[in-house]
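All protein chains but one are shown at their positions in the complex.
Chain IDs A, B and C follow the sequence of writing; residue 1 opens each chain.
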Amino acid sequence: MKLIITKNYEEMSTVAAQHVLGYMYKEQRVNLAITAGSTPIRMYELLVLQVKERRYFDNVHFYNFDEIPFVGETGYGVTMKNLDRMFFSPAKIAQQNIHVLTGDNYATQDQRIKADGGLDMILLGLGADGHYCGNLPGTTAFGDETAVVYEDATPEMKEILLQEVGGIPEKRPNFYVTMGPKSVMAARQIVLFATGSHKAEAIKRLVQGGVSEAFPASLLTTHPHLTVIIDEEAAALL
Amino acid sequence: MKLIITKNYEEMSTVAAQHVLGYMYKEQRVNLAITAGSTPIRMYELLVLQVKERRYFDNVHFYNFDEIPFVGETGYGVTMKNLDRMFFSPAKIAQQNIHVLTGDNYATQDQRIKADGGLDMILLGLGADGHYCGNLPGTTAFGDETAVVYEDATPEMKEILLQEVGGIPEKRPNFYVTMGPKSVMAARQIVLFATGSHKAEAIKRLVQGGVSEAFPASLLTTHPHLTVIIDEEAAALL
Amino acid sequence: MKLIITKNYEEMSTVAAQHVLGYMYKEQRVNLAITAGSTPIRMYELLVLQVKERRYFDNVHFYNFDEIPFVGETGYGVTMKNLDRMFFSPAKIAQQNIHVLTGDNYATQDQRIKADGGLDMILLGLGADGHYCGNLPGTTAFGDETAVVYEDATPEMKEILLQEVGGIPEKRPNFYVTMGPKSVMAARQIVLFATGSHKAEAIKRLVQGGVSEAFPASLLTTHPHLTVIIDEEAAALL
Partner (left out) sequence: MKLIITKNYEEMSTVAAQHVLGYMYKEQRVNLAITAGSTPIRMYELLVLQVKERRYFDNVHFYNFDEIPFVGETGYGVTMKNLDRMFFSPAKIAQQNIHVLTGDNYATQDQRIKADGGLDMILLGLGADGHYCGNLPGTTAFGDETAVVYEDATPEMKEILLQEVGGIPEKRPNFYVTMGPKSVMAARQIVLFATGSHKAEAIKRLVQGGVSEAFPASLLTTHPHLTVIIDEEAAALL
């Protein structure tokens, strides 16, 4: 594991953006799976400045790694809406370079990625409970590839799904889909980033704790090419 | 995972030898950790024919990944004696290319390998109980690096250690050392091979079962670059 | 450059076969361009034994890098006939894994290879005049990609073409096609092999001479990943 401790959120975002860019400057096709959420907001702002309307990134393909559909809506779910707003739209990424994981096609996600040449890098956030992608404690096992997780997977799942769709009961789905631990580990490089003191416990657990399904991200520490980028607040307990 | 099913032990040994040779033909330094035991006997016979007195392999360095010392003896333990007899001596590998793990230096094994540039490949056998290296069920956790395992780690361990030193009580040590799951996963490539119908259950468990510390090798299926080489008998239950 | 000096033709052929096999054992698609001619005869015999009917090589794709058509014949030219007889047929390589360069499609060869992901390795013989593929002195320039070479390229070319088609004037074409120096250098790895005392001067020139279009293979010595495999007779003047 390469551990990078940055001074603050701005530096963390800059370093994460540089990582992503570092993978994009290839001549051959590049496949990146990238994260939605709040951690990457500033990173995507920085990335958009570098990527927008730049034809020399036409070789880069993007994948989302989880999705929560809105009931009664066609089009993107929670994750893709978020990625689209933060990155794909402002960076003007061409549709043919965006490979969408949905509730309909999740069963072939691993196979499609493999046929595309595999993921060069997957960029992950870290939940306080140790989750990454949709791999929350109790929802997936280390051996799982891309999977569907139902509302009864854990006691809190219905509430989580409700919050994800903005608290509107009519829009709450009874499932989501996610690349599983085995799918994520298949990437040639994993980059995980986290910011803030509310992540400090999780980072301590990640770096110093053992490997256990109770803390899903712990598996990632066994990947031969993992980079962890955190700010000083997230590193406070190390 | 790349799964290679060969017709028999001879083909398995040939394919395994070709794998090892494939990593050795580099200009820069190459670091390989290789396995002792009965599975590789024929593979080493084939390798010796190709490697002996060939100066163009001077760039290749070898590591043992576990060791059981003989009480009352100086010099090699069970693993290195075995590797020396099967490969290092007949292949005339130079001493400076052999990096010995012992009960004395295990605490620095991971750090030394990292300073040497990391392992390009680790070649592993598979036990019927799912063990590889000295990672027997109940002895190490997924998060462990190179570690010492004591005789009281499991109920059977004293007996296992006794058998390993030839059944001679005076030579039985009260511990062994082994690279742990995390150390093994840090290799850039993992090759695991198995032969015979008595391994068929373990192979089925490896390929189709989930990931669990109860079957240590299951973790390896999450490595991004794993090759499994087995003969038809070992593949019988797939 | 990694220089491998083997005892004799048999060892050279074995080492060359091991190189080729070392590239074939990948999970992802592998693209190899391989050579016809007399040098590789024994190597292909060895390869056929390892490759024939082995499904675990379904990921490997093969390319010929030059071709001399027979006038008045449809079907393969000199190079592909030779490769087919020595390797593709006896090894039972599937048609969809064989990518044929012809007089008709040479203009798109570089572009097709690039779209396929590029060549992982190109295996080359060496002519006494320093040629490799169809890059004879005076026919191509270092900056050329795949090109057509006409019968008037050099004074000897008509005679060379005649000999290549078996000395039958009616079958002699007025051109051949070849991947050029730049196409060959684009491969991620280059392996060049040579055998016998009649190649000793050329090997000396390759290893110790400078880089000049008068000796086409000299360019290859500037490739970052070149392996040269020769027997003692070919190495006699080093």
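Following the convention adopted for this analysis, a contact is a pair of C-beta atoms (placed from the backbone, for glycine too) under 8 Å apart; a residue touches a chain by one contact, two chains touch by 3 or more.
Because the structure is predicted, anything quoted here is derived from the model rather than measured.
**Student:** Would you list the chains present here that the left-out chain is in contact with?
**Tutor:** Result for the missing chain's touching partners among shown chains: A, B, C.
**Student:** Write the list of subunit B residues that the hidden chain touches.
**Tutor:** Residues 28-29, 117-118 of subunit B touch the chain that is not shown.
**Student:** For subunit C, enumerate the residues touching the unshown chain of the complex.
**Tutor:** Touch with the absent chain occurs at residues 141-144, 181-182, 185-188, 209-212, 218-219, 221-225.
**Student:** For subunit A, which positions touch the chain that isn't shown here?
**Tutor:** 1-5, 14-15, 18-19, 21-23, 25-27, 50, 56, 225, 227
The working rule: only the chains that are shown with their structure count from here on.
**Student:** If you average the C-alpha positions per chain, which one ends up nearest the average over all of them?
**Tutor:** Central chain is B.
**Student:** For subunit B and subunit C, let me know how many angstrom lie between their CA-based centres, rounded off.
**Tutor:** Subunit B and subunit C have C-alpha centres separated by 38 Å.
**Student:** Taking each chain's centre as the mean position of its Cα atoms, how many Å separate subunit A from subunit C?
**Tutor:** Centres of subunit A and subunit C (C-alpha means) sit 45 Å apart.
**Student:** Find every residue in subunit B that makes contact with two or more other chains and list them.
**Tutor:** Subunit B, residues with two or more chain partners: 225.
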